[in-house]
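As structure tokens, the structure follows; a few thoughts come after it.
Missing here: one protein chain of the complex. Every other protein chain is in place.
Note that the chains take the letters A, B and C in the order they are written out, and that residue 1 is the start of every chain.
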Amino acid sequence: MVFVLGIDVGSGYSKAVVCEGGMVKSHAVMPSGGNYKDTARAVSEKALQKMNLSQGDIRYTVATGYGAGTVDFANETVTDISCHGAGIQHIFPAVRTLIDIGSQFSRVIRVNDEGKVKSFIMNEKCAGGSGKFLQIIARILKIGIEEISALSLTATKPVEFTTGCAVFAESEAVSRISEGALPADILAGIHNAMASKIVTLVTRIGLEERCAITGGGAKDMGLARTIGAELSTEVLVADEPQITAALGAALLASERISR
Amino acid sequence: MAEEKKGRAVATQTAARIPKFVRGNLSATLKAKEEEKKVAKAFIADGQDEIMRAMDIVPAWGESFSGVCAAKRDAEKYLQKAESDNFSRSLCTYATCHIGFEMIREEQGGAMPEGAPWGGMGRPDMILGNGQLLCDPRFKWPQALQHYLKDVPVFITNMYYPPWDPNTDHHEQEKFYVKYCTEELRETVKFCEKVTGKKMDWDRLAAVVELSDKTWDLFVDTYDLRKAIPTPMDTGDAMNTMVPLTFNLGTQEAYDFYVELNSELKQKIAGGIGVADPEKYRLIWAAGLPSWFALNDFQYFNSKGAVFPVEVTYRGCEKIERLDLPKTNDPLEHIAWRWVRYWTHWYDAARKRHGSTPKVERIIEYIEDYKCDGAVFHSAFSCRSWHAGIINQADVLRKVYKDIPILIMEGDIVDISSYNEADTHNRIDAFIETLEAYKGKQKK
Amino acid sequence: MGDIRYYAGVDIGSTMTKVVIVSDRIETALIGPTGPEHRKLANKVMEDALSQANLKFEELSYVVATGYGRINVPFADRQITEITCHAKGLHSILPTVKTIIDIGGQDSKGIRIKDGKVINFVMNDKCAAGTGRFLEVVADSLGVALEKLGEVSLHASRATPISSTCTVFAEHEVVNQLANGEPVANLVAGVHESIATRVYSLVRKLQIEKDIAVTGGGAKNIGLVKALGAKFGSPVLVPPEPLITGALGAALLGKEKCEKAILDGYSPTRSKEGLREAKLFL
Partner (left out) sequence: MTGLANSKGLETAEKYYTQYGARATELKKEGRKVIGYMSALAPVEILTAAGVVPVRLKGFVDEAITKGDAYMESIICPFVRNAFDAAIKGRFSFMDGMVLPHQCDSIDRTNDVWSSYLNLPYWHFLNVPHVTDDPSIEFMKEILRVFIGTLEKFLGTKITDAAIAQAIKAHNENRRLMRGLYDLRKSNPPLISGVEMMKVLVAAMSIPVDESSALIRGITEDVKKRTAPADGNRKRIMIIGDQIDHTAIPESIENTGAWLVADDLSIGGKIYWPEVDETADPLQGIAERYLRKLKIPTTFVGDGNTYEENLEARFGHLKQRIAEFKVDGAILFIYKYCDPYGFEVPAMKSYIESGGTPVLYLEDEYSTSTLARVKTRIEAFLEMIA
């Protein structure tokens, strides 16, 4: 049995996937925290443990993500854009347009029928349209990030946000709450604000169907639906969208050893 | 165009001579007084080079000065000075950097600001602008500058060319455009005569114009050598080797420079020497002025096996023959024809391809001629002129031509505050992987 | 009641609510948070201030509201922007000051004053970089108390350069640098440096004249104050309680207005609203 490992050290979360023969055997996710190097070890150990494996059993490791450079036990690093492509090809082979909502960046990636990246585009310099936005709002609403999804679906009157700044949106949310706005409506408002930024990216690069959302932001069904509605298309979401890039990295690792 | 702090390794030796050109141009503005010549704050790509050269007017290039400041990562203090008098940060940073510099000098009673790069630039005796279609700063910068240099006369020419319109034939309008440009150039001459107190020597002007034409031809022939695989010269170098054409047009040195470059490139081709070894991807720099403080990024591309054999930027000329210029004995009219035809000579091609635009046609032509695999655009936030409409160009390129990999980078020409090297390299990495996939797919 | 008249100034900032009551002297000054649950409770801070001064609301002759949330303070007689109020308040404390830098939770401002009156001012863009919010965010992620940031930064061996201009990204950068072993002190100093740079390029738009003073919450941070001093090439003054200059100015402006009205033979009219909850924000 030949095991390979894919590690995605994101700016918010680190993800590890262990594969064998092109199949996912186990995975783990944990916050990246401040020390990428330690987290990378910890998250891969966590994934390995589930299989009773140790790093020594791994034939090839591909690291990706913002902190890929700190993974000293990786055989290779690949950008997360390519890994996303490889990952989505495995999950949804029909997907040609991929929206990745990570903590710092939102990206749109176009892939070909082999999961290879054709082109990509991302938000720049301002956290306005990124997943960080969700985290900030969750904190204000005193809810867990995983609660956003269900809660937002109950919204009836989405609040309109006048600022695009993730930091000031916080104070705006706070004042809306004091005016009696419901948390669900606030979340829906944030979703609208984020979706319009993301859809702009999609339009710029061109939508080719089918379309999927990945990254931690994809766990937010409310956001995914809002984006889908804005794009007037059905968007696919994997069961574990957050590990897509790590999965892609693991698949690329298997490719390397099968060469 | 300039030597920057870290010292970009240049692939061609000829390009290594460029800093001398730039320094020479700057110091000419400082020495002009002794030599009893007049200095004109002028713009590149404004059609007035030959008039200045024929009248011994020393051009003080604001763009060059600001570019040098940026390359030395020394522009911030000038940008801040301009900002302190309410010039917005969103305005052209070439302009605000230069204006900030002049503001400081005036405040110091004319003394050169301390630490001005390469000795700084001389105070102008006149300001020449052009209300042409290229950009607003080309006539607003002079006006804004006069607020600080109140005694310096300003003259604005207007040189237009027919706008792109798929439904009209621009050839029908050429005549009156050329007439207008010629008249405007004549006004420029009159103004220069007034300031310098000298009359134009028309024979000399004719000779200078002829030299420029020759330089245009030689430039294009030389750059065409870059079609070779592997390419002997990259855009990173071209951002230097454009200097003689852009800043020294109408001088013998400029011509001689391209003679030298030409022979160096031929030698390289003969020896099979390329910029990148191995050369894996050929790219077009499809639009945008570079970030002068980050020219090293070209080397980063090279280190990944990607080269730029061709760029749209600073290729401000074409083979004269291709422009099919009507005969005339008036050198000004000749400049006007050259101007109008240069800016419109992709119109016919664009009209033939439904949904296309001249800018995109130009890119397509280069992609084909130089066998490019992908296109990189740079969108600098402070200059609308070259950097607005890029999304549209990329979109049209995809629609009317091919879905080739495209990278649009966002940044600025002078203002370093929005630049992040790690992010930029990340983006380049991902783009390289895209190219890899694209080429892999094509082979199959 | 006697002859003494009392005037109150309420400064409802994005983060703090400040109340000052003056007569011939400052009677009381109180600061409370404008946090999520405190938003509507500007009246509470007012009540506390009143009880501290041993006064009843009805004994106040005039109430002026200022700050970000000034718009809907029902118990105020008048609204005046924080720019005018800061100038007034600061001038009463430090009369030699000609340029004021105010670093609040959401805004950074530069104010030029002459004889206590505003002659020019600038305000930052709507971006959190360069505001007090940035400090709060960083304090939070470094696990340093907001009040301690200044002191901590004084132990820095250098200011770590922060390249991101966005508060969110900068926070991130700071956390990573921390993990890379960069000392907290240097990071805090780096953040101060980054804010000072932003504020400097903003305030430079005014023809800066000395003396320079810093007010607002940012002035409570000695490290930031020092960084600003270095940028402006001149020591900057800090009033003893920088948070309250706006509220103080508001109270003084109210007083001025009333006294003038009385001289002109009117008796100052109080708003009919009693002390009740404020409905804040537009």
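What we mean here is this: a contact is a pair of C-beta atoms (placed from the backbone, for glycine too) under 8 Å apart; a residue touches a chain by one contact, two chains touch by 3 or more.
Predicted model only: the values in this text are computed from it and were never measured.
Shown chains touched by the undisplayed chain in the intact complex: A, B, C.
Summary of contacts with the chain left out: across B:Pro162, B:Gly274, B:Pro309 or B:Pro405, the touching residue is B:Pro162. When you scan B:Asp74, B:Glu106, B:Glu183 or B:Asp224 for touch with the missing chain, the hit is B:Glu183. Although one chain is not displayed, its contacts with chain C can still be listed: residues 80-84, 107, 117-121, 123, 126, 282.
Against the chain not shown here, chain B presents residues 85-88, 90-92, 95, 129, 131, 133, 135-137, 139-141, 143-144, 146-147, 150-151, 153-158, 160, 162-165, 167-168, 173, 176-177, 180, 183-184, 187, 355, 357, 359, 379, 381-382, 384-385, 387-392, 395-396. Touching the omitted chain from chain A are residues 162-164, 196, 199-204.
What we mean here is this: only the chains that are shown with their structure count from here on.
Averaging C-alpha coordinates per chain places the centre of chain B 48 Å away from that of chain C. In chain A, the positions touching at least two other chains are 125. For chain B, the set of residues touching two or more other chains reads 418.
Per the touch definition, chain C reaches chain B in the complex via residues 163-165, 201, 204-205. By the touch rule above, chain C contacts chain A in their complex via residues 14, 35-36, 39-40, 105-106, 126-128, 133, 137, 165-169, 172, 175-176, 178-179, 279-281.
Residues 78-82, 85, 112, 114, 116-122, 124-125, 204, 206 of chain A are the ones that touch chain B when the two sit in their complex.
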